[in-house]
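Only a single protein chain was left out; the remaining protein chains are all shown in position.
Per-chain numbering from 1; labels A and B assigned in written order.
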Amino acid sequence: MKINTVLAFALAGYATTAVAQAQQITGAGATFPAPVYSKWAESAKPATGIELNYQAIGSGGGQNQILNRTVDFGASDAPMDAAKLASGNILQFPAVMGAVVVIVNIPGVEMDALKLPGELLADIYAGTISKWNDPKLVEANRGVTLPNLAIAPVYRADGSGTSFVYTSYLSAVSADWKSKVGAATSVKWPAGAGAKGNDGVAATVRNTKGSIGYVENAYATQNKLITVQLRNKARQFVKPTAAAFNAAASAGNWRDAKNFAVDLIDQAGDTSWPIVSATFILLPKDPKDPGRSANVMKFFDWAFTNGAATAQALEYIPLPGAVQDAVRSAWHTEIKNPDGKPVF
Amino acid sequence: MQQARRTASRGANLGDFVFASLTRIAGVFVLVLLGAIIVTLFIGGLPAFEKFGVGFLTSTDWDPVQEVYGAAVPVFGTVVTAVLALIVSVPLAFGIAFYLTELAPQWLRRPVGTAIELLAAVPSIIYGMWGFFVIVPIMAQYIQPAVIDSVGELPLIGPLFGGPAFGTGILTAALILAVMIIPFIAATMRDVFLTVPPVFKESAYGLGCTTWEVMRSIVIPYTRTSVVGGIMLGLGRALGETMAVTFVIGNTNRIATTLFGPGNTIASLVALEFPESQSGSLKLSALLALGFILFVISFIVLAISRVLLRPRLKV
Partner (left out) sequence: MSATLSSHSTLPGAIKNLNVAKALGRRRSRASTVVKALCVLATLIGLALLASILLTLIVRGFGGIGLGVFTEVTKPPGSNGGLLNAIVGSLIQTVIGVAIGTPVGLLVGTYLAEYARGSTLGNAVRFVSDVLLSAPSILIGLFIYQLVVAPFGGFSGIAGCIALAVIVIPIVVRTTEDMLSLIPVAMREAAMALGAPKWKMIVQVCYRAAKDGIVTGVLLAVARVAGETAPLLFTSLGNLNWSLSLTKPMASLPVTIYQYAGSAFDDWVQLAWVGALLITFGVLAINILARVVLRGGK
């Protein structure tokens, strides 16, 4: 009984202490950009008075939440279906970009020493190349001693935007992969073992001799994982560096991309890293609370203007200036109050 | 006089009526609430059942790109890991229960018993992290290579231990599950062993039986049904475990042909794929259908354990 009384008091206490924190906004979705969003949130709070609560529940979750209007904005690594954007009355815009890198654990092979043409990478994940001393791999890697060791491909077992980007790349470079497996947040992997999350892939690669995996760039850099060189569209081998990522980002055809759903996979240019992608924000065009929507745009406006250095420090690629301006004008023309006036 | 008694009994009746109704209402509430969960799952899974029919149960395909889904791989993984977990945990749990009831010195029984029960209080995400960071590396670097080298070439059992040594896989998942259900089975066994009337055991000791003979010929036959019931409850828990399994099973949608091979369970697959499933998609429906199938499996296991436990519950 006593406990119940105490509880009742505690509950009553909530009702009164729940002072409305005026500027709170909530977003949910993709896991990949969560660190940079939370870093932006920390710096933007004193500057704008906006308190962002971003939760990484997965891109699919982010799309569902914005369709159900349970959050102020959704976030997704894979661009949303054009038909769904239309039927859900949602504006999609890019927030930041990132790269996916390939990591290996082969005795004697050092950082960025191994060179992998994309079609061989696809063959490895398809299981048709199963030994590291396969003649095709040896051919591409003169000067590197490759052992007679079975290849153990490791992939993301959880549905993830990273897998979507990676399989998009494999589909772009291998017709076989495109027709037999395809690109999605999770696919029917022909070979190898799955691991949960970037950390799971990294740890499994670390534990298993002869393994190969793919992770977000931030993960490889922070944990000093052994990455490899990939061959880009210009048939040049490139190392995964910030310059290579930026080259790919600026080579993208932003102007013709509908709903900003730009494709940054396997871009032209001698120095472009082939696996780069943008991550997207989803915002209702008819917000039920225009004040909160305005704060979302105010937040990203601040992040575009002031957040580039933060993004780079966390291994992300900021949006080019021209794209930022295009996003700002889309906010102005697309997102309206019930009376038809722009929200922001 | 009679009236006074009637009032008194009416007062008691009223109290009884209120209390009985209260418990009954709670019972119906829970039936409706929990029944609703099962029904929601079934309705949510209906599109997948309709699309694939009975083939959903037998198909080993899980291809989100082609939108073809089958339940055979996760159902296989769920059943195999749970059964393997039982094979490992039952002897261990039996040994612990035997030790705690017959062998341990009196002063040691409580602390050791509590420590074993504490294994049940460790949250499952912790089991997952422990399994992934402690057990998986040991499996990958020592146990699996050693077993593959020594047993892998033998006929018959050799093929069970093949494949690359990822450390993760069906066997690792089963081992973690075994650790998780040991405290449940051991506690049940200990409790039912204690229900054996001392007279029975003392008569056997009087005849010169050893401790082990008393256990084998008196205690086990006397408690057999309850022991099996307790084991089934452990099995039920192993079937639905999510986080601990997800970390260590290797998460592959193929039927594992070796014990070291990666696989998947229903709960693990649902947890992994759910965040990337869009509402209204066939994938989400297939996941909900899987959830429903898991309920059916637990239902069958529970029905068996009910039947086995019944004689003892009546006492």
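By our rule, a contact is a pair of C-beta atoms (placed from the backbone, for glycine too) under 8 Å apart; a residue touches a chain by one contact, two chains touch by 3 or more.
Keep in mind it's a predicted model, so treat the numbers as computed, not measured.
Only one residue in the set B:98, B:161, B:193 or B:222 touches the chain that does not appear here, and it is B:98. Only one of A:41, A:106, A:282 or A:317 touches the absent chain when the whole complex is considered: A:41.
When the omitted chain is restored, the residue from A:56, A:181 or A:282 that touches it is A:56. For chain A, the residues touching the chain absent from view are 3, 7, 14, 17-18, 21, 24, 26, 28, 31, 34-35, 38-39, 41-42, 51-57, 61, 68-71, 196-200, 216, 218-219, 221-223, 288, 314-315.
By the touch criterion stated above, the residues of chain B touching the omitted chain are 11-13, 15-16, 18-20, 22-24, 26-31, 33-38, 40-41, 91-96, 98-100, 103-104, 112, 114-127, 129-130, 133-134, 179, 182-183, 186, 210-213, 215, 236-237, 239-240, 242-243, 266-267, 270-271, 274-275, 288, 291, 294-295, 298-299, 301-302, 306, 313.
Everything that follows uses one rule, which is that only the chains that are shown with their structure count from here on.
If you average the Cα atoms of chain A and of chain B, the two centres end up 37 Å apart. Touching chain B in their complex are the following residues of chain A: 57-61, 63-64, 67-68, 84, 150, 152, 154, 157-160, 181-189, 192-196, 200, 203-204, 207-208, 210-211. Residue ranges on chain B touching chain A, taken from their complex, read 61-66, 132-133, 136-137, 140-141, 164-169, 246-247, 250-253, 262, 272-279.
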